[in-house]
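Supplied in structure tokens, the structure appears directly below.
Only one protein chain is missing from this complex, and each of the others stays in its spot.
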Amino acid sequence: MTAILETRGLDKHFGGLHVTNGIDFALGEGEVHCLIGPNGAGKSTFFRLLIGEYRPERGQVLYRGEDITALKPFERVRRGLSVKFQVPGIFPGLTVAHNLEIALQHHLEGASLGAEIRRLLAFLNLADAAGERAGTLSHGQKQWLEIGMAISLKPRLLLLDEPTAGMSPAETFATGEMVQSLNRDGVAILAIEHDMAFVRQIAQRVTVLHVGRIFAQGTTDEIVANEAVAAIYLGEAEAPRRTADA
Amino acid sequence: MLRLLRRLEGPQTLGRGPAFWTAFAGSLGLAVAYPWFADGYTVGNTAYFFCWVFMALGLCLIWGYGGALSFGQTAFFGLSGYAYGVLTLNVGAAYGFTLAAVVLAVALSAGFAGLLGYFLFFGRIGGVFLGIITLSVTLAMERFMAQTAGPEWRIGAARLNGYNGMSGMPPLTVPWLDGDLVLFPDVALYYALLGLLVVTYLALRILVNARFGNVLVAIRENPERAEMLGYDVRRYQLGAFVIGSALAGLSGTLYTAWGQYITPSSMGLTAAALPVIWVAVGGRGDLTATLVGTLAVLGGFQALTIYGSQYALVVMGLLLVVVVLAAPEGLVVGLMRGLSRLGRKAPAR
């Protein structure tokens, strides 16, 4: 398996607190991979290291073999890495169609731009909302719109930070279908996720992060069956899902 | 060319369709016919209003579209104004040099804006800090120019003259078939400025509805997402800042050429507040609203000045507070939204 994304000994600490501690991670071309772990495991920090919002103290991030550790977020995006944030990152004052246009204008214009916007709106179940201001959408629709913007860039790698946060089970399932459809087109996907039903639906492999290190790795079934993984979640299981990550 | 013209309308500008362009053509026709009905002084005074509008449109681009608070428009206004003075006092007005001086003076402002903007935007300064730093820059420039009263402060033949300011520079002069055409604040200058204003307004409409404008409003709405769509946010912000500041510089040169003087107080705290008031009252989010609002507020301000400029400024200050509290989108934007809603309802009846 060739890796599309790789990290080597990735260290990030805030003062004395090591949030990620020497993470060696690889994501294969065309793979769907989920990253799970209890609150404070370092998932969000790891994610920010991957997209370039944080710089690591030590270690490297490699994208298709190229060292991108020093690159700024927009430079990574231009290489084919696209992102969906945990809190829906949309342009609230602009219409839904306009949101997509801004994402698509990199490589399309004129009539083909309009056609692609219509295709995406249908794919995202947002055809009826094209002319509405994005800020007025429901939470789940905002998440889809942002996924739409992320895939407008025709990425080879899509990073999703809790894509189903705040969604109903039906919306979560529809999101899973979107992810699988993208993956069939050859897009590699790395998702941070809490919802195990969603993980089961999409993941080919799962990595468990715990106190800034990789704790376990395997298929969904292996991870679910792993008693040590269950143990680190104990006491977490009943905790509210949406507390802030470190 | 046709593709560019199609960009005159788009999501970033209010006012579209035949109704709007008919109104636009009508207003332009009235503006063209205006000198036949008004006396020379009034026409020159209207030309004076036109001088300021460029600066307001520039602020509209930076603040309304780009979401970056630039309170230093007057710094570029003053810089270009003084530059025009220094250049023309030294070289004179022959061979159309005044026009070259305008270009040079505006380029100087654009260059200064590029330098300042580099430090601000590449230093990731945003929000309120951007506002107070740009304001500090204009205040520092006012202080600097105010203390240049001594005879040692001269650039060639041009004395800076401290707080009293510089005067006596030639007005805009166009080389014409039979000798030079001097644009005194009168009908000729009025037409020249009207033409420049229409071109600037239309060009800005095209700019904000093109890709550049799309990215600019995206940055205003959510800079993090804009960066994650692969845009170098800093470059776009810098671009808008340079263009907007150059327009402030254009206002400065035109004002200096109009009145043949420029003083340090044109860069002071009160002067710096005025463009903010015009743009906020009209509606910073739209070029047309800014244009209409600026002319309306300027007219209102001048009407109030007969009671004394301090009274007019108190009214302006309170107007700004009331607009921010009650109509943050601006009065003209509110009016235009209302009109277009009426227009849409009308056929249904």
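Order of writing sets the chain letters: A and B. Residues in each chain are counted from 1.
By our rule, a residue touches a chain if its C-beta (ideal position, glycine included) is under 8 Å from a C-beta of that chain, and two chains touch if they have at least 3 such contacts.
Here is the rule we use: contacts and distances are computed from a predicted model.
Matching "Branched-chain amino acid ABC transporter permease", "Tol-Pal system protein TolB", "Sodium:solute symporter" or "Sarcosine oxidase subunit delta" against the UniProt entry of the left-out chain gives the name "Branched-chain amino acid ABC transporter permease". Contact with the chain not shown here comes from a single listed residue; of B:G17, B:G40 or B:G127, that residue is B:G127.
Among B:V43, B:L139, B:A158 or B:A188, only B:L139 touches the chain that is left out of the view.
Only one of B:L104, B:L196 or B:L313 touches the chain withheld from this view, namely B:L313. In the full complex, chain B touches the hidden chain at residues 69, 71, 116, 119-120, 122-125, 127-129, 131-133, 135-137, 139-140, 143-144, 147, 268-270, 273, 276-277, 280, 308, 310-311, 313-314, 316-321, 324-325, 328.
The criterion applied here is as follows: only the chains that are shown with their structure count from here on.
Centre-to-centre spacing of chain A and chain B amounts to 43 Å, using the average Cα coordinate of each chain. If you check the complex, the residues on chain A that touch chain B are 51, 72-74, 77-78, 82-83, 85, 89-95, 98, 101-103, 105-106, 146, 149-150, 152-153.
By the touch criterion stated above, chain B contacts chain A in their complex at residues 11, 211, 214-215, 217-218, 220-222, 224-233.
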